[in-house]
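For this depiction, one protein chain was excluded, whereas all remaining protein chains were kept in their positions.
Presenting subunit A:
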Amino acid sequence: MERAMPQAVPLGQMEVFQALQRLHMIIFSQNVSPCGKFLAAGNNYGQIAIFSLSAALSSEAKEESKKPMVTFQAHDGPVYSMVSTDRHLLSAGDGEVKAWLWAEILKKGCKELWRRQPPYRTSLEVPEINALLLVPKENSLILAGGDCQLHTMDLETGTFTRALWGHTDYIHCLALRERSPEVLSGGEDGAVRLWDLRTAKEVQTIEVYKHEECSRPHNGRWIGCLATDSDWMVCGGGPALTLWHLRSSTPTTIFPMRAPQKHVTFYQDLILSAGQGRCVNQWQLSGELKAQVPGSSPGLLSLSLNQQPAAPECKVGSARGSGDPGRPGCVDRSVTTLLPLGPDSRRQQLQGGCLYQSGLPSFLPVLLTSSNTPTSISGV
């Protein structure tokens, strides 16, 4: 009798609290290290966890190697955004951007290299920073978020050089047009604004919700995600995910996805998007849904591509989750070599900052069938 009884692990006060904390964790941001072997993930408790992709994705990966190598408290509030330069990891949360040295992060007890706060008008609460964007040509960083402005920071000197304003509500996302020094920003006010960095002026405004084709008033106006490639721009959020032609300011393709999208990116001749819902979606530019890769998390907040050819075994595009937020699916994108269909195919999950393998067998690894070497996004 008592021998056979399944014995639930008795939970004390601490364990219950930790379990609840893990259950309510949200991974807001993630970034692949410059070498492509490590992944940093930031959660709503202000912690950054570093995972070793090479260890977690290798064929003999154990449970242990899917746990974070290092976890450290980076911010007091959530870590909303992270970007990587050649040497630094920049993370942003409530009001502040902090820099960490990649070389030191992997050592225990790493300390921030510097921290900067954009010049805010005094307010009852500190505005958050929702998006970071590197402008390599200028060696500057653009920050945008709660105070409805785009702040440009010179990475050389660490000073804030200019502020662009025009948004009437807080800014969700930023995108850089690589050819011309122009930045796109999308915000809660439902507008995508195009800024010229040379003149620091607003060049163009697209108020997406005003176009009937893509407007979805029950979801709100907000633009949650934005990506651009030459003359094309894709954005989504409250309104439907739409591909725009920038010069003519017209929506060309409206993707048939009902759930609001939180992250979108161009990848070769495809568009990847994620948001409410368990899947990472792959779209043809024509609007056809090419594939859906299910993850464990009911909602995804960010996608990240590992574009380092240096570590071919670690080509990972990962999608981080909200919803069942602690468990963002980490989508393995390296095509045929790494995750062949079959019993070996594994999916990694991050839970509570620990990478572990889920029991779900249904991961379809064939995302991008064509390429063995994912490179940066080229023309469509």
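By our rule, a contact is a pair of C-beta atoms (placed from the backbone, for glycine too) under 8 Å apart; a residue touches a chain by one contact, two chains touch by 3 or more; residues count from 1.
As a convention for this text, contacts and distances are computed from a predicted model.
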Chain not displayed: protein name in its UniProt record ("AP-3 complex subunit beta C-terminal domain-containing protein", "Magnesium transporter protein 1", "Aldehyde dehydrogenase 1" or "THO complex 5"): "THO complex 5"
Of A:W102, A:W222 or A:F255, the one touching the omitted chain in the full complex: A:W222
Residue in contact with the excluded chain [from A:Q21, A:T71, A:Q204 or A:S230]: A:Q21
Positions on subunit A where the hidden chain makes contact: 1-3, 5, 7-13, 15-17, 19-24, 26, 28, 78, 80, 124-125, 128, 130, 146, 170, 172, 188, 217-218, 220-222, 224, 262, 276, 298-299, 301-302, 322-325
